[in-house]
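The complex is shown incomplete by one protein chain, all other protein chains being positioned as in the whole.
Coming up: chain A.
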Amino acid sequence: MAMAVANHRESNDNINRHLDSSGKYVRYTTEQVEALERVYSECPKPTSLRRQQLIRECPILAHIEPKQIKVWFQNRRCRDKQRKEASRLQSVNRKLSAMNKLLMEENDRLQKQVSQLVCENGYMKQQLTTVVTNASCDSVDANPQHSLRDANSPAGLLAIAEETLAEFLSKATGTAVDWVQMPGMKPGPDSVGIFAISQRRNGVAARACGLVSLEPMKIVEILKDRPSWFRDCRSLEVFTMFPAGNGGTIELLYMQTYAPTTLAPARDFWTLRYTTSLDNGSFVVCERSLSGSGAGPTPSSAAQFVRAEMLPSGYLIRPCDGGGSIIHIVDHINLEGWSVPDVLRPLYESSKVVAQKMTIAALRYIRQIAHETNGEVSYGLGRQPAVLRTFSQRLSSGFNDAVNGFNDDGWSIMHCNGAEDIIVAVNSTKHLNNISTSLSFLGGVLCAKASMLLQNVPPAVLIRFLREHRSEWADFNVDAYSAATLKAGGFAYPGMRPTRFTGSQIIMPLGHTIENEEMLEVVRLEGHSLVQEDAFVSRDVHLLQICTGIDENAVGACSELVFAPINEMFPDDAPLIPSGFRVIPIDAKTSNGQDLLAINHRTLDLTSSLDVGSAPENAATASNPSSRSILTIAFQFPFENNLQDNVANMACQYVRSVISSVQRVAMAVSPSGLNPSFGSKLSLGSPEAVTLALWICQSYNRHLGSDLLRTDSLGGDSLLRQLLDHQDAILCCSLKPQPVFMFANQAGLDMLETTLVALQDITLEKIFDESGRKALCPDFAKLMQQGFACLPSGMCVSTMGRHVSYEQAISWKVFAESEDNINSNIHCLAFLFVNWSFI
């Protein structure tokens, strides 16, 4: 290497030779260069001290002047810089050339398009001026853009098919849609260009392009089997199929897709699919919706599907040398977002969502299959990847079935609990044909589900937490109940198997997709029998679980945690009744065609290393600080005959408690920490707080006969303010079996060293130690009996563990005062700690 560099410049290139003692230029020997390079790799810029040391220690370099060494290092560094610069320029050049090529192609296409339009234009003008006869009537019909499209005849369908092909191709490799790079994608060999809702058309579109090591025919086969890779696809039926010249086929399809939340209905499609091959050896599968009602859902489910439209989309597969293929995927659909609630609309009008759910999912799936076919996947617990994938698909579709609750699956709604909008639906076993018939003893399955809005919670973070800290939100006994109910025979009544759960879970991974966006695992909940004789019998409960979207590199995709109880042997055909969580982020601003056009024309996606102009800005993450997501929860409970109502109540309560746990977790993991989504409604100044303050004072007066606060003015705000500023600690706790604090004035917060938001985690018991609790008992009884109690001086503990002593404590029942003061309901308990201080 050193020898190869030309030596014509003395001053700048003394990296190969140096002046020796006689003043002549002498080459560095290979050993010398080696030694120097070695040092350089460790320390490219050695100090003079280091250099001297080097000369001393290294005999080979002994006869070189220190100055020469210095110069050598200088030149070496310079050479590095030059090399870097050169490679940088080269890469910029490559990008620019690629961009150039693309632009030229586009230019070509546009010119052709314009010339064709001009031609048609002229033709029509001509037509208008001539006398119109029957003959010219036919020729008008032959106008390519508006030809009669008779969807009832094969010839008409073929015409539609050809049109679809042309439109699809213009999107796949052309610029019929203004494609913009998807924000957040890692740069790589694939391009996922997405979106722009172009001005003329409706709907959203996504496009992906990638290289896969599979044969084209195999890819066509996989992609046409949409339910296998498109998790949201419930069913795909081929109604007719007929050949279409040069080996192609035309099919009429009816497809149903699940709704992702419980807030809007599912969508279905009636489409024509055209499979053919092009002259250049590529294969094309393209598809678009047909007008008219076509096939549809069964009458019982008709109201649960909204007809959506697929604009020309499809797959272009070009075989490569060496057995692989280049795939171009285009998905362009209109999900009729106008009919969904405002808050959900961004989900139905987002190209990013389409890209993730369909386009990228398809590419990933194909890659996964390619990987498996090439034998590069390790088997988890001895199961083949295909088997594991079946489990994962069944869990997904089971969860989707629960969330959607289609009538033709046998679901019917029991009741909607208005308070938290929990929907309860029931399904009797005779319809559960996806579960093995060994469950005939079951009365059926109950499902409790709800969807809600979360703010400022990154989906991946929330789901990761729920997965890792199951004990924070789940009641393992409920899982045990479901598991036991499913066990064949049904003689094991869950109630007769008391189990104590340690609260810990062990996660055993089964497998994951190559890009880590989905993991399949078995969760073991450790349990021990509480029955003395069975003390050594393990009552572990096993769950089969999939977790998606928690990978750090997940590009803002939806995150899910879905699990189902399973026998520990987990046979391939084990019945699965899944439950779980799905969190979908909503872009605050829907991608605006105008904005993205502007970005595109700053040409900086490909040439980001050129610092020309401002950095590319992403319209979707513009000025909106808070991020929103929709959380959908669905829990299924199998129940035995006669126990339907009991289980329904249990289900409702359980889901309610899960929801409040999740809300608590959401607040805790929210980065700002200051944005309670559903939490304490008792923030300062809220009407609830004002009313509560009023009730506290009134109840105090009622029980103890004197005024809590100095002034008696019932002017809302001022009362609340005085209460909050009161020097004694005033706290309120709810009246549950485990009383939890729900209000505190500033002194109370200081005493417990906590915040209003975290207050709800603190139970009454927690602030007292053993002796304190013992002392509290009789007083508590008195409190409940006569409505108030005066506690003597004592001690309590803050959340930080500091001890607090107080002179006196008073507690009383707070009533939600009604007008007549007679029919009041007890709202909560209040505590007043007089003269408290830290020890």
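One rule holds for everything that comes next: contacts are C-beta pairs under 8 Å (C-beta built on N, C-alpha and C of every residue); 3 or more make two chains touch, one makes a residue touch a chain; residues count from 1.
Here is the rule we go by: contacts and distances are computed from a predicted model.
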Omitted chain (choose from "Nicastrin", "DNA replication complex GINS protein PSF3", "Protein LITTLE ZIPPER 3" or "Complex I intermediate-associated protein 30, mitochondrial") - UniProt protein name: "Protein LITTLE ZIPPER 3"
Residue, one of A:L19, A:M99 or A:A816, that touches the chain absent here: A:M99
From A:L117, A:A166, A:M784 or A:I826, residue that would touch the chain that is not displayed: A:L117
Interface with the unshown chain - residue positions in chain A: 86, 89-90, 92-93, 96-97, 99-100, 103-104, 106-107, 110-111, 113-114, 117-118, 120-121, 124-125, 127-128, 132, 137, 140-141, 143, 145-146, 148-151, 156, 175, 200, 291, 601, 603, 607, 610, 612
